[in-house]
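Left out: one protein chain. Kept in place: all the others.
We call the chains A and B, going by the order they appear; numbering starts again at 1 in every chain.
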Amino acid sequence: MRRRDFLGGTAAALLGTGVLGSLGACGNSGPGGGEQLQLWALQDAEYQKVIRPAIDAYNSGAEDKIQLTTYVNDAYKQKLQVAMGSPQAPDIFFNWGGGNLAQFVKAGQVVDLTDRTADLSAAFLPSVLSVGQADGRQYALPMNGIQPVILYYHKAVFAAVGLQPPKTYDQLLAVVDALKARGVTPIALPGSQGWTELMYLEYLLDRVGGPDKFAAIAAGGAGAWSDPAVLRAATMCQELAKRGAFGANFASINYDNTGASKLFATGKAAMFLMGSWEYSTQLTNNPAFVKDGKLGWLPFPTVTDGAGDPTAVVGNPSNYYSVSAGSTHADTAVDFLKKTLTSESYLKGLIAAGQVPAVKGVETRLAGTPGADFTTFTYQLVAGASSFTQSWDQALPPSVGSELLTNLQKLFLAQLTPADFVATMGRAR
Amino acid sequence: MRPPPSVRPAPSPTRGTTAPTTTGVRATAPAAPRRARPRRAVNLPAGVGATLWLLVVVLPLYYILVTSLRTPDGYLGDGALALPGTLTLDNYGRVLGSGFARLLLNSAVVTAATIVLVLALALPAAYAIVRGTSRAVRVGFSLFLLGLAIPAQAVVVPIYLIITRLQLYDSLLAVILPTVAFSLPMSVVVLTSTLRDVPDELYEAMTVDGAGPARTFTRLVVPLARPGLVSIGIFSGLGAWNGFLFPLVLTQSPEQRVLPLGLWNFQNQFGTDVPGLMALVVFSALPVLTLYLFGRRHLLGGLTAGFGK
Partner (left out) sequence: MTTAVPALGRAPADRRRHGRPGALWAVPAGLFFTAFGLAPILVVAYLSLTRWNGLGDPVWTGLDNWRALRDDADLTHGIWTTLLLTALCWLVQTPLALLLGVWAAAPQRNRAVLSAAFFLPLLLSTAAIALAWQSLLDPNFGAAATLGPWLGAPDGNLIGDPDRALYVVALVIAWQFVPFHTLIYQAAVRQIPATLYEAAAIDGADRVRQFRSITLPLLRHTIIASSVLMIVGSLTYFETILLLTGGGPGTETRVLPLHMYIKGFVGFDMGYASTLSVLLVAVGTVLSVLIVRATGYHRMASDREGL
């Protein structure tokens, strides 16, 4: 599950600055012999407005200048992994924490920030901070908003069909059947990308078995995949697809070209399970849909006989910055992070970009900002959550993560039985 | 997809087993395709079949072109194949303003360097293979032959390892080196067969004149190998121009990005901007289109690189 870029018209204008701006720079600057400190982040028009002023402000008074390079989401993980294995590693790099970070830590490529940023760490929400840790040490600091997965629904469609938004899983199934009968695709699912399907498995396992079930999987415990709760969650996923909850052609729908968002905004689909960033995506691409108050949101439905806590959430706790161990600018890098990440202007910038920063007591700052009803909902959802499970594809090692996304597609297409799915994942390494 | 029925060599309106049917009023002389035939009957079924295939070929091209001229609203509103309500060149302007020049320059550098290196390496090797007497060269040639069909992606992992260890990661040179290496086997083979067509007497005449290998090479081999050089220049140049995998794995920064990667990046970054993407596709085809218009014979010859024989 990824933090999506904010696509759309405004982004096109920024292409110029992003690409042309870096054209003048010398190509071969890395931590080895580069003169500038390299900071890598994702291409995200809204986030640029936050990080660029921060970098400019820091550069104006510093000897070591920072240079920002941004990458598209899909390519970034690969670029980062490949670059970390090469001498051209960035000094500060964006990451998702979890298993992805852990492998860099294991390879001795990340600076231990525990002691150097202890005072800074105290400002963040502990559940979010913990995803940036490995073996009890802090290797990454939250640099973005919290991104729980939320069930969005189309208020106008629900009103027209005379339905109430589902609070329990049984209600969800009833709503699915009713919508299907009316010829509306119940839930938009961009199934050509496996991470969108993963959200269902994550929530269902949490609701059915609680967060410990996935914690066991992430820890690599033998037989963790063959837990009956995992099998049941996988079965529920497949039944949902077989029931027609996602229509017939979900496997050809794409999230990146906002195909699914469009289906949802135009009312061809009535619900959409997606990360909190979907709000901004809709605001950019289908502003009327949001402004007319047709976009509704809910926590994921509860499963009546499930062992999980109904307040638990899944998603991306945040995104993180880490410092390369090989960096010749490590001190500058740490200094920059300390001065920036909890600064007034940085937090304000994040909120203005529609984010909910992962710092304690941010609630008061949200009031009165645009979209406050949504951001406040997001904050309360996370602040009141008994647990915040990180997206599995980020929490697991990349090799298992990619296997998982492939097998999920097969599960949703009914090419794998739930039992085979669980067995196959048990063998993934 | 099956061949358009009328192109199949099935029923044909000619005399023979069946009586002439609908088409040929004068379908007397069977016109099997070939050249310099005095009388030609119109082969209607074949024409219809070819036209059908033409439709298949042209439809996506039409889609690319017409989409690149649509406004964003037009793209979402008009049908995908409908004529656009409003035409705009904005997409082209936007793409030009977004670093197209850099992509073009990088691709040109990679392509030119690949061509030069391939020619410079392959021709002497082919000369040594054809005229040399060394056993080692023959063994080497056999190895080249074995490399003909080894797909580049099979060794992309070790090439990544080698390139990073050579400190070349994220440079155009990182793309050029393996691209050249994978063009070499085919180039050497093609040039070898070109040089074999040169009569031995010509080589001998040079030798009788007292020319050493170096002079024979510049005076005889280079001029006579020209058709082959043009062929493999185009063949390896197109390979470099279109190459996607090596740039994908061996470069990272926008400064080192080549055109095919630029296309992919554009799609990743601006998924919704399909008109812009199609404009970039059109732009990316222009250099080869120019080549096609002005050097069609060479281009097509280079594409088949001697396989048409």
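Keep in mind that, in the parts below, a contact is a pair of C-beta atoms (placed from the backbone, for glycine too) under 8 Å apart; a residue touches a chain by one contact, two chains touch by 3 or more.
Here the structure is a predicted model, which is why all the values come from computation and not from measurement.
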Legend entry - Of A:Ala248, A:Ala288 or A:Ala367, the one touching the omitted chain in the full complex: A:Ala248
Inset, instruction - Pick out which of B:Thr192, B:Ser236 or B:Gln269 touches the chain that's been left out of the picture. - result: B:Thr192
Legend entry - Contact partner of the left-out chain, one of A:Ile55, A:Val82 or A:Ala312: A:Val82
Inset, instruction - Touching the absent chain in the whole complex: find that residue among A:Pro90, A:Gly132, A:Gly145 or A:Gly191. - result: A:Gly191
Legend entry - Residue ranges of subunit A at the interface with the undisplayed chain: 78, 81-82, 84-85, 103-104, 107-109, 191-192, 247-254, 257, 259, 262-263, 397-403, 406, 409-410, 413, 415, 424, 427, 429
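The working rule: only the chains that are shown with their structure count from here on.
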Legend entry - subunit A-subunit B separation of Cα centroids, rounded to whole Å: 41
Inset, instruction - Note which residues of subunit B are touching subunit A in the complex, please. - result: 72, 76, 94, 97-99, 102, 160, 164, 167, 169-171, 249, 252-256, 265, 268-274, 276
Legend entry - Footprint of subunit B on subunit A - complex, ascending: 5, 7-9, 11-12, 15-16, 18-20, 22-23, 25, 27-28, 43, 69, 71-75, 79, 82-83, 85-88, 254, 256-258, 262, 285
